[in-house]
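So, subunit A:
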Amino acid sequence: MKQAAIGTRKCAKASLEETPWEVCMGDDFIVETRSLTKEFKGFVAVSDVNLKVRRHTIHALIGPNGAGKTTCFNLVTKFLTPTRGQILFNGRDITKAAPAAIARQGMVRSFQISAVFGHLTVLENVRVALQRVQGNSFHFWRSDSCLASLNERADELVEAVGITEYRDIPAGELSYGRKRALEIATTLALDPEMLLLDEPMAGMGTEDVKRTAELIRRVAANRTILMVEHNLSVVADLSDTITVLKLGHILAEGSYKDVSSNPEVVEAYMGAGHGEAGHG
Partner candidate 1 sequence: MITKRLLLGAAALALSAGAAQAQYSDNKVKIGVLTDLSGTYSDLAGSGSVEAAKMAVEDFGGKLNGIAIEVVSADHQNKADIASSVARKWYENEGVDAIFDLVTTAAAVAVREVSREKGKIDINSGAASTVLTNAQCSPTGFHWTYDTYALAVGTGNAVVKQGGDSWFFLTADYAFGHDLQAQTERVVKASGGKVLGAVKHPFPNADFSSFLLQAQSSGAKIIGLANAGSDTINAIKQAKEFGITQGGQKLAGMLVFLSDVHSLGLETAQGMQMTTGYYWDMDDSSRAFAKKFGERMKGKMPTMVQAGVYSSVMHYLKAAAAAKTDDGVKVADEMRKLPINDFFAKNGKLRADGRMVHDMFLVEVKKPSESKGPWDYYKVLRTIPGDEAYKPLAESACPALMKK
Partner candidate 2 sequence: MSSTPTSSGSVSPQKILVLALIVLGLIAPFGIYPIFLMKGLCFALFAAAFNLLLGYVGLLSFGHAMFFGFSAYVTAHGAKEWGLTPELAVLAGVATAVVLGAFTGWLAIRRSGIYFAMVTLAFSQMMYFVAVQAPFTHGEDGIQGVPRGHLFGLIDLNSTLNMYYFVFALFVGALLIIHRIIHSPFGQVLKAIRDNEPRAISLGYEVERYKLLAFTLSAGLAGLAGSVKALVFQLASLADVHWHASGEVVLMTLLGGVGTVFGPTVGAFLVVAIQNYFSEVGSWVTIIQGVIFVFCVLLFRSGMVGVLTPWLKRRGIRG
């Protein structure tokens, strides 16, 4: 955890001008956004959001439909460019960094629609992630048998998510839940410091939800997780901190208990959420 050490040091320094007392009370934030704003053609999706994700916690981003969760999420992972504001990762300003660069620094995201490489086998899927670190990804003249040395580690990861029996099957043929499992295995292959999960439970049956929740908890042991999730019971079960967004603003932040008792949050969910709870 070399980066973490650097991060801590820089954190204090980088945060001096904003809200110094909060940071320097000993809190260690791995991700921090400052006045993050995103406008689309005359409409503000995310407005002036200051989000802080504490290291080694599970942090959930919730809110009614159209609250800007996904936009916010895509901003942090650099798949969208903010109109204004700053994003810090381990104290480093990554506002202008490329999405692939963020991943190499240890912040890896998942996708709402399960993101696997459909024509590659399960093992190959995981190996693609391991391969990058090996540094031979541009070697077009070598046989891919040189990747066999990664198989052991890949098998471990495949086993960890419980899909060993599908090891040699093209990922596109897996069931939905197993695709998500594979996705997590692939993500873990990078050994990221921080995981960003975009609705990990979307479209899952109760069985899969339980299994995945267990998996996330296990994975979170020495990592930080920021996730967008609709399933409130999962959020309640897993999260250390919850940020509630509404119309692009932060409405409330805190533990599930704090947040769920906040009348504004209740009203937001009741007001905007009727008929749409559970999707979108």
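By our rule, contacts are C-beta pairs under 8 Å (C-beta built on N, C-alpha and C of every residue); 3 or more make two chains touch, one makes a residue touch a chain; residues count from 1.
Regarding candidate selection, all candidates are chains of the complex that A comes from, given by their letters.
These numbers were taken from a predicted model, which means no experiment stands behind them.
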Complex member in contact with subunit A (any copy), out of 1 or 2: 2
Parts of subunit A lying in touch with candidate 2, wherever the complex brings them together: 77, 79, 98-101, 103-104, 108-111, 115-121, 124-125, 127-129, 131-132, 134, 136-144, 146-147, 168, 170, 172, 186, 190
